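Removed: one protein chain of the complex. Kept in place: all other protein chains.
Per-chain residue numbering starts at 1, and chain names A, B and C are given in the order in which the chains are listed.
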Amino acid sequence: MSSETLLAARGVAKSYGSVLALRSADVTVGHGETHALLGANGAGKSTFVKALTGVITRDAGTVTLDGAPVTLRSPADGYARGIAAVFQDPALIPDLTVRDNLRLTATDASTVEQHLAGLDIRGLDLDERVRDIPLPFLRMIDLARALAHRPRLLILDEITAALPADLSEKVFAVMARQRQEGGSVLFISHRLEEVVEHCDMCTVFRDGGDVARFAPKEGREQRIVASMLGDRLVEEAAEGRRTRTAGRPEVAPRLVVEDLGAGDMLHDVSLDVRPGEVLGLVALEGQGQDTLFDVLAGDQRPRTGEIRVDGEVLTARHPAAAIRKGVVLVPADRSWALLPKRSIRENIALPSRARVSRWGPISRRREDRAVDRAVARLSIDTRAASQARRLSGGNQQKLTIGRWLAEGFGTLLLFDPTRGIDIGTKRQIYDLVREVADSGAAVLMYTSELREIGLVCDRVLVLYRGTVVAELPADAGEEALLHAAHGLHEAEVTTS
Amino acid sequence: MSTAVAPPLPRSQRLRRGLTDRPVIVLGVVFVVFYLVTALLDPSLFTMRGLRSILLLACPLAIFAAGQTLAFLTGGIDLSVTMTANVAAYVAATQSGAGPVQALALALVVGAAAGLVNGVGIGIFRVHPLIMTIGMSSVLLGLVSVGLSSGGFLSGPTVVPAVLETVGGGTLVGPVPLNAVVWAVVSVVLVLGLARTGLGRNIYGVGDNPLACRLSGVKVWQVLIATYVIVGVLAAIAGLLISGSSGSVGPSQTNSFLLPSIAAAVIGGTSILGGAGGYGGTIVGALVLTVLNRLLLTLGVGQAVQQLVYGAIVLALAWVYVAVSGQRSD
Amino acid sequence: SGEGTDDGDGGGGDYVIGVSNTLAGNGWREQMVCSIQAEALASGQVSRVVVLSENAGPTEQVQHLQTLISEGVDAIVVNPSDPEQLNGIIDEATAQGIVVVAVDAAVTSENAYVVTNDQVEWGRVGMEWLAEEVGGSGDILYVRGIEGVQSDTDRHEGVMAALESYPDIELTTVWSNWDYTLAGEIAVQQFSASDYDGVWTTGADYTVVNGIRTAGKDLVPVTGQDSNAFVGQLLDGAPGAVVTNPAVIGAVGTNVALKVLAGEDVEQTTMLTPELWTMADAADRLEEAHEPDRGQDTSAAVEIDYPLEMTREQLYACEGPSGS
Partner (left out) sequence: MILVRYLQVENFGGFELRALTAGSLMLALLAMAQGVVVLSGGINLAVGALMVLANCFSAWLMEDASLGTSVLVAVLTVAGTALLSGLMGWIVTVSGMPDIVVTLALHFAFVGLALLILGGPGGRANPQLSQLIVGGFSNPWPALLWLTGIYCLIWIPFRRSRAGIATYAIGSDRQAAFLAGIVVKRARVHAYVVSGVFAGLAGLVTTALLGSGSPQESIALGALLGSVAAVVLGGVALSGGRGQLLGPVLAAFVLTLIPAILLSLGVNPNVAVLLEGLIIIGVVMLGGLLELRRRKL
């Protein structure tokens, strides 16, 4: 590892209207260094990356690359200077083929193919439309494209958030090779274990500025969290286990699913969730979990089987039917659930105005109470309250849950509710989920982070190729879960 | 959860931000300046009569633009408002023999029906609003033509109901024409309705993110149908007022209001992409356009220059609005 | 209209006449089309009338004519939307032996017969009357049509000719696009802003009278054409004069076309002279022309100084040779 500096950013700042997204950030990355950028939601990491790569113009600050000042006007500019980024949002155009996408960025297709082969992604047709390719593969194509420009600095903004474990490993391999070849990496992730294992240095952001810079070695997680959260209370992660309701069979199940089949993917899924219980669902990418949630939420019609809520059969042609029965969904993508241009209030009150019978005049006082309660319970940052799109990712996510708190429900469907969210917020969400369950709701939660199963769930189902292949206790451990998720359910695991 | 709070802004910036959040103020200023400039050239605007004529003429435009505003808020547009208005006015004029109440009710029903068909096409069959309403416009024109041909359902004597002539052209008090009463009622209903009713919320919601609405249990098609029915009724009201003030009906008599109705909503700051805006701005937008017409008439320039100036000023006003409010569309 | 077979069952003859009109739903134009149908029926020589009528411009009208040629019509009566742009297709039609008659407005093609009202005279007569009426001096609101359109230019020429003898008349020019609603609005604005001694309108007349009332002013003399509603207003005592611009000019065009088809020698241009009707000298004409049961903007001048076959009833029935 060379000690010489590749990238030196000083005093980078950016504000959107009245909110300072980035106050003043200093980041230094050395040659051959894998550098992590850490910070709670809304700390300004993505904004920093965008300011660095020319997606947005910074309000202040200087950036030097190998000592020479640079101001990039667009990501394309960056390719020429040796900076290539994989952004948090996919930078592939859905209606074009992969090949056209590559032509667009003047990227050599055969180089990308080589990189993809190196990543062990095979059988991908470059003439396929991006719209038809699953998200994890798209992330890998994005990565391969960045690599094809042989960057000196590779920036990865939460690339692993949407990746299953096996693909994440590939990304780490790429990072390692980049380091061997003398290149540097700027890596953003909310998963501390990834950072600890793969990064040489880290800069921690808090409130739009850098607050700490050190080597993120094993055992320093506590320090990382402390600097991320500042003087905010650092609760103990291994919070005391709650009373388990799963062991109380006398409670009748709230949600019962029998032999459910839908689309081309899902078949013969049976499960039940009791009031007060959090049922976890674990699966690799693309095993039919999205279809299952869509069907349960009434967004898609099942082909076979039956869904019963509190004993009554639910046949939904529209999510409204499921919602009337108290079955509500927090979808995978925040943008599916938010009104970006509307206020926090309107977002929270949206479900309660859905029915035609509620189209009449609104009682401000009653609504105020409901909204305030939801905001307080989730401690949503309301400074940018007039438009949901101005909120940071974490606060947006809280909003998607908060709507249902205001409306009330019996069954909560959570699809990966902590994707790309910082530790502090995650904990709030875990607590909330438990709280919701303890107050009598049934919760079904899919998560891509196996660690969460042990923290929140009472038991867990494993979905593989569109069907449930295993039921495990919540404390089965990540290894057992991963095994089952790959379809390797050994007898000793399933019978525990 | 960032806690970064911006330091207090310097005064100039505070002012700017105040304007950013309330662009209607800027528009209001523009209106006043416009009015004064026009009045310098045409001092009659300082008289009661002049003021009255502005209000009188702005009213039907503002009601058309009210419908357009609603359609915009859902992310749509309605190009059939003027044809709907024409048909409604015709119906009222041919039915006036049966008494004013029945004639007016029938006209409003016609407006609602046209809106219903638009709403069904747009909400249920997913036809793009542009196409649906262009098609609707042509269907209505065909209907009128068939109806007007001898023995058709619209042939026969046409008499604009006396109530309409009074409301459309009469005076309430001083410079306030009677039709402004209708306008005031529409304004109150719309402004309150959008902000304080469930339907109003849903109209914004559907324009902002229809998928989120669906997942929250809102039946998007219901909202769209309700919206376009209201747009149709508003169009019918505008058509009736126009036939009242001119004392005439004609199969294309309000067509020249179509583009100005869109322009008024746009100048008023309602996003044509849906989800943001409101009727307050549209009211000022309609007033600005009416004064602009007056200005062009006063300048006595030829039609060519009128068209050029009209286009340029609409563009400039919309630009000022975007610049001040920071509501860029990209 | 437009239906039926070529071997006529309604009339004696078997000519097919095509009609092209680019302003649909306008009362004057509708009556013009009806007069073509009625005259065709009354002549007994026509088996079918094919009407193409929609709101369109010259491009579409060229397609109208192409369609009519393909339909195999014997004569085309066209109300041209442009004096030049149809010449090509008109020449092509006449080359194929089809008689083309332009009614209401002229075309420059030498192959077409042209039947129009004398627009220069129309403008002159009205303005002359108005100038006399206001006592030879005063402010007059001059409501023109569409800038650049031939009939507007012609009428303007007549107006200017009339004003040569009245140097003390001041004109304020506004454009109405021949749009009744717009003309009414303009009247409200202008009369709210200032006082006029009279209004000369190019046809959008009765809404101007309403507009003066809406502005809260006393009525002043207004000239207009023979719109049914305007005639009614004069009968009700509004000061003003009608200068006829009869829509039955369509029937005249049909008559000309049939004569040409029959081999008669017809002048290339037929021009009708407008008449001036006021309550003072032609109250009976106004009385006779007014039809309270018909549309506001239909042309009330039906009896004209040209021998036509059709009757008033046939005109109002608006039926062609092969039934509706």
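Just so it is clear, a residue touches a chain if its C-beta (ideal position, glycine included) is under 8 Å from a C-beta of that chain, and two chains touch if they have at least 3 such contacts.
Quick caveat: nothing in here was measured; it's all calculated off a predicted structure.
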Quiz item: Which of the visible chains would the unseen chain be in contact with across the whole complex?
Solution: A, B, C
Exercise. Please pick, from A:Phe87, A:Phe187 or A:Trp359, the residue that touches the omitted chain in the full complex.
Key: A:Phe87
Quiz item: Of the residues B:Ser44, B:Thr84, B:Ser137 or B:Ser155, which one touches the chain left out of the display?
Solution: B:Ser137
Quiz item: Of the residues C:Asn111, C:Thr153 or C:Ser194, which one touches the chain left out of the display?
Solution: C:Thr153
Self-check item: Hidden partner interface residues of subunit C, rising order
Solution: 1-4, 24, 50-60, 62-63, 66-67, 69-72, 82-89, 92, 146-150, 153
Quiz item: Where does subunit B touch the missing chain, residue by residue?
Solution: 77, 121, 125-128, 130-132, 134-139, 141-143, 145-146, 149, 210-211, 213-214, 220-221, 259, 262-263, 266, 271-273, 302-312, 314-315, 318-319, 322-323, 327-330
Quiz item: If you put the missing chain back, which residues of subunit A would it touch?
Solution: 55, 74-77, 79, 87, 89-96, 100-101, 103-106
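Just so we're on the same page, only the chains that are shown with their structure count from here on.
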Quiz item: Mapping chain-to-chain touches, which pattern fits: line, ring, star, complete or other?
Solution: line
Practice problem: Please name the chain that ends up farthest from subunit B once chain centres are defined by their CA atoms averaged. | Solution: A
Exercise. Find the most central chain, measuring centrality by the gap between its CA centroid and the centroid of all protein CA atoms shown.
Key: B
Quiz item: Measuring from the mean C-alpha position of subunit A to the mean C-alpha position of subunit C, what distance in angstrom results?
Solution: 72
Quiz item: Roughly how far is subunit B from subunit C, going centre to centre by Cα mean, in whole Å?
Solution: 34
Practice problem: Calculate how many whole Å lie between the centre of subunit A and the centre of subunit B, each centre taken as the average of the chain's C-alpha atoms. | Solution: 43
Quiz item: Taking each residue of subunit C in turn, which ones touch at least two of the other chains?
Solution: none
Quiz item: What parts of subunit A, by residue number, touch at least two of the other chains?
Solution: none
Quiz prompt | Parts of subunit C lying in touch with subunit B, wherever the complex brings them together | solution = 24-27, 30, 34, 53, 55, 146-147, 172-175, 177, 179-182, 184-186, 188-190, 192-194, 206-207, 210-211, 213-216, 229, 292-297, 316-319, 324
Practice problem: Using the touch rule from the top, collect the residues of subunit A that touch subunit B in their complex. | Solution: 15, 17-21, 23, 40-44, 207-209, 297, 299, 318-320, 323-324, 329, 331, 335-342, 346, 349-351, 353-356, 358-362, 364, 379, 381, 383, 386, 392, 394-395, 403, 422, 424-425
Practice problem: Could you pull out which subunit B residues touch subunit A in their complex? | Solution: 1-6, 9, 17, 20-21, 196-199, 201-202, 204-205, 208-209, 211-219, 222, 226, 271, 275-276, 326
